[in-house]
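Apart from one protein chain that is not included, each protein chain of the complex appears where it belongs.
By written order: A, B and C. Residues from 1 in each chain.
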Amino acid sequence: MTTTFQLTPTRQQFASDNYAGTCPEAMHWFMEANASGHEPAYGDDRWTQRSTDMLRTLFDIECDVYFVFNGTAANSLALASLCQSYHSVICSPVAHIETDECGGPEFFSNGSKLMVAEGQSESARLGKLTPDAVSALVTKRSDIHYPRPKVVSITQATEMGTVYTVEEVRAIANAAKKHQLKVHMDGARFANAVAHLGCAPADITWRAGVDVLCFGGTKNGLPVGEAVVFFDKAMSEDFAYRVKQAGQLASKMRFISAPWVGLLENNVWLRNATHANAMAQRLYHGLQKLPGVSVAHTPEANGVFAHLPEAAVHALHAKGWKFYQFIAGGGCRFMCAWDTTEASVDALLADLQAQLKG
Amino acid sequence: MTTTFQLTPTRQQFASDNYAGTCPEAMHWFMEANASGHEPAYGDDRWTQRSTDMLRTLFDIECDVYFVFNGTAANSLALASLCQSYHSVICSPVAHIETDECGGPEFFSNGSKLMVAEGQSESARLGKLTPDAVSALVTKRSDIHYPRPKVVSITQATEMGTVYTVEEVRAIANAAKKHQLKVHMDGARFANAVAHLGCAPADITWRAGVDVLCFGGTKNGLPVGEAVVFFDKAMSEDFAYRVKQAGQLASKMRFISAPWVGLLENNVWLRNATHANAMAQRLYHGLQKLPGVSVAHTPEANGVFAHLPEAAVHALHAKGWKFYQFIAGGGCRFMCAWDTTEASVDALLADLQAQLKG
Amino acid sequence: MTTTFQLTPTRQQFASDNYAGTCPEAMHWFMEANASGHEPAYGDDRWTQRSTDMLRTLFDIECDVYFVFNGTAANSLALASLCQSYHSVICSPVAHIETDECGGPEFFSNGSKLMVAEGQSESARLGKLTPDAVSALVTKRSDIHYPRPKVVSITQATEMGTVYTVEEVRAIANAAKKHQLKVHMDGARFANAVAHLGCAPADITWRAGVDVLCFGGTKNGLPVGEAVVFFDKAMSEDFAYRVKQAGQLASKMRFISAPWVGLLENNVWLRNATHANAMAQRLYHGLQKLPGVSVAHTPEANGVFAHLPEAAVHALHAKGWKFYQFIAGGGCRFMCAWDTTEASVDALLADLQAQLKG
Partner (left out) sequence: MTTTFQLTPTRQQFASDNYAGTCPEAMHWFMEANASGHEPAYGDDRWTQRSTDMLRTLFDIECDVYFVFNGTAANSLALASLCQSYHSVICSPVAHIETDECGGPEFFSNGSKLMVAEGQSESARLGKLTPDAVSALVTKRSDIHYPRPKVVSITQATEMGTVYTVEEVRAIANAAKKHQLKVHMDGARFANAVAHLGCAPADITWRAGVDVLCFGGTKNGLPVGEAVVFFDKAMSEDFAYRVKQAGQLASKMRFISAPWVGLLENNVWLRNATHANAMAQRLYHGLQKLPGVSVAHTPEANGVFAHLPEAAVHALHAKGWKFYQFIAGGGCRFMCAWDTTEASVDALLADLQAQLKG
């Protein structure tokens, strides 16, 4: 007999969009895939084929798709496939690959150095790379003691909750191509960016010059899994071997790929992202009305960055709210997920308001 | 509206135990974990804690447990933590880490060489390493051009469907310790070995001298996931960082760990394995009765190795049966899973018998 | 018959101290080692033993010594031996390991990230790391997404031609030890630092808390070769294997080690460095007298950093002088070597003076 573990009902939090669970449509297909009984392993199953085809339709191109377990692996393997150990990758100083992967990109590539763009521009403040910053790093030096730049990596939506416009991506890609660099897009929150832009996924990726996209599924409602999408098949040669060697090939692949069918069918991925973005807007508008709170910039995706009085931060934490203090002294990040409710947003705002008044 | 993909009912196969799906108990806890709503990420959730505690109880020791995505990663990361790039790992020539990981152990360790034991002994024929083979490789050379052996890796149950006895493991571990080597156990089918031996999990692991066990969950009924179990915490220092860097840390960890609760509760893991082993016995006894079929050795776990007339192999494949021809000329492997039915075994035997008569 | 290649007499340059050749004493022992005829390979020769013993005497401790081919390898292997791939190394933003090794440290360590200290302090301007900067990086974060700091690396003399005092090294080492970090010293110009400080080599290394020193031989007068000196033998376990695997073990080792006898005998290493430092002082004093030239800071080793009018830079380059324009707009570096003559310094100054007047 299976004993049921006593679930303490949990409050929705704003620490990360990965606090959310699996969305119903992904769960449906997970169970559907299990109902089949025996199924070929390592991706030779029907759901892997189906979700791959759906991604090709979504991106309107015969792309190569590889499902891996998480974002660290997706980004690191994609980058490793675009450069050698003695090359370098240009990125923003707040890029997740630079700040939060414990050296994952360097590990998978066996040493490719991340070159962090400098700059005090408004774009930099918004977490964005610029064509000028790319060119500056490429042309800075050309000696062999400087690892030759080979890739530009941009995060869409950015780590600051902003979104590159199609024109901005194209401009960066043009700067990259001019110097024979490839363009990688860390799309852990790609869905949120597309929801904001309202464009076709193709417009903000390969049509704008992106070579490889790491399309985030986990934050969008999957239990586990990201898709590495190569728009140019010439770049994905033997990538399946790379995935295998690096411990990223699921034997029972259907459980990774079938939930993608749930996200892709009926545009659930976009609906999930649109909802999360809307909750960020609701939080943003609520915060703007509160005295002593300053919002860093208008959110464009599902995260709100705001400066709170430090006492308020402590009070909220004491009340059980979870969110990151991004910058010492009260700089906070609030993330909304596909399942964040209006009530949760309002409850956070109410607790904050009560504290600010108190 | 979610459209249901038309499932073609699938036949049970004998190609691999990873053709099977997720067992009901694991599925139950997967859904249970999802019902919770928001939950801290990266393992700070209740199911990770609970399944870890259950493994400590199961192994009767305060072990360190890390959940990773698959066996390639579990074994490669465990081995990498036991040696440096200029060391070597001793294993059997049929060890999965040697033959089927596309260089994964060498990749994660940045170059540790696998030293394959030689030998024509009966043990070697059964896929087992021996203390003598270990000692021979360690003492063969002691110059710095020879990567210094630091680890012995054994697979339990072996890739040949046999199981090391407690005494055999202890003898190998003693030989290893004598030369200051660590002992790693690839337990992709650890449950099947324990089911065969009928011993306590502790008896065949740390009490017999094993330092690290990679406990396979996927083949035992999980959708995805293996547990790396360090019996000596001194060896797991900073292993969490290693897991993170190597792209093996699940953000929504509960979906990896909660199904383990399902396996561990009420000894489902052992029941699943016992059933799979029994199906292998059924198949073994059936095969023995067939003319022209010779079974390599008595199965001890969930796989049967037999030599079939080549025409029979082709005929079965033509009829839609999937299984591996291990050795050219008719050497075949048949794997049974936690869900393999008697009817499936009998159907395979019937088709084979019909073919042999024909 | 051996034809003599027509040597164009070359002018002494200030681009790098590695433009200089081999000093006579090193050359003497190189030839001496060759006169021996057959000699055991891989370091089992008399000169390797002798030079190792001399280094032990010099440092007044039973240190472990490994001779490798160049500074990239010396530093990268030493760092790799002090941390794992998921750890990090704290260094100055101008550290050679960060700016000029083409990702060598990340390659040899398979991904250890270099953590560059920030800061606008006077120490930072002088190319030095500070205890505060070390502590700030260590305590900044403690999550597993941030590669755990394990090593502090300082360059002595620094890349800016300054020298850490004994107290400064001790303060950094104390900050490091407080956080269980090891201390690595990149001593490509260690001799120049000791010549400046006038202290015992032990005082500025192990007595001040340094764990491993990469003692530069090439810039000090060797044809090729650096010594990795472990003051604590517990840290050098199996380092010989690491050196071998990484392609840094010379078969005819005597030709790497014998020249070290030349440097170490009669304190030639110190004499060479003292001379180079004096030439830098001569250049510094000469530059100070020139209008339009501003020297960045008082040189303490063998390099002078000065800002010249850009036209003067071009004119000197046009006249055949080689030196690096460190910073766009006229920030230049002039390096003096063990063989730099007063006449060369004066010739450079005269050409510059003529240009400034013109």
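To be clear about the criterion, a contact is a pair of C-beta atoms (placed from the backbone, for glycine too) under 8 Å apart; a residue touches a chain by one contact, two chains touch by 3 or more.
Since we're looking at a predicted model, the values are computed, not measured.
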Visible chains in contact with the missing one: A, B, C
Residue touching the undisplayed chain, where the options are C:Leu55, C:Val89 or C:Cys102: C:Cys102
Residue of C:Ala15, C:Ala311 or C:Ala354 touching the missing chain in the full complex: C:Ala15
Contact partner of the left-out chain, one of A:Phe59, A:Tyr86 or A:Phe190: A:Tyr86
Hidden partner interface residues of chain C, rising order: 1-5, 7-13, 15-16, 18-22, 25, 27-41, 46-47, 50, 68-73, 76-77, 101-104, 107-108, 110, 218-219, 223-224, 241, 244-252, 254-256, 261-262, 265-266, 322, 337, 339
Residues in chain B touching the chain absent from view: 85-86, 88, 99-104, 106-108, 110-113, 144-147
Where the missing chain touches chain A, by residue: 42, 84-87, 110-111, 144-145, 147-148, 238, 240-242, 244-245, 249
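In this section, only the chains that are shown with their structure count from here on.
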Longest centre-to-centre distance from chain A, chain (CA-based): C
Innermost chain, where centres are averages of C-alpha coordinates: A
Chain A and chain C: spacing of chain centres that average the CA atoms, whole Å: 42
Centre-to-centre distance between chain B and chain A (centres being mean Cα positions), rounded to whole Å: 33
Junction residues of chain A, two or more chains touched: 101-104, 107-108, 110
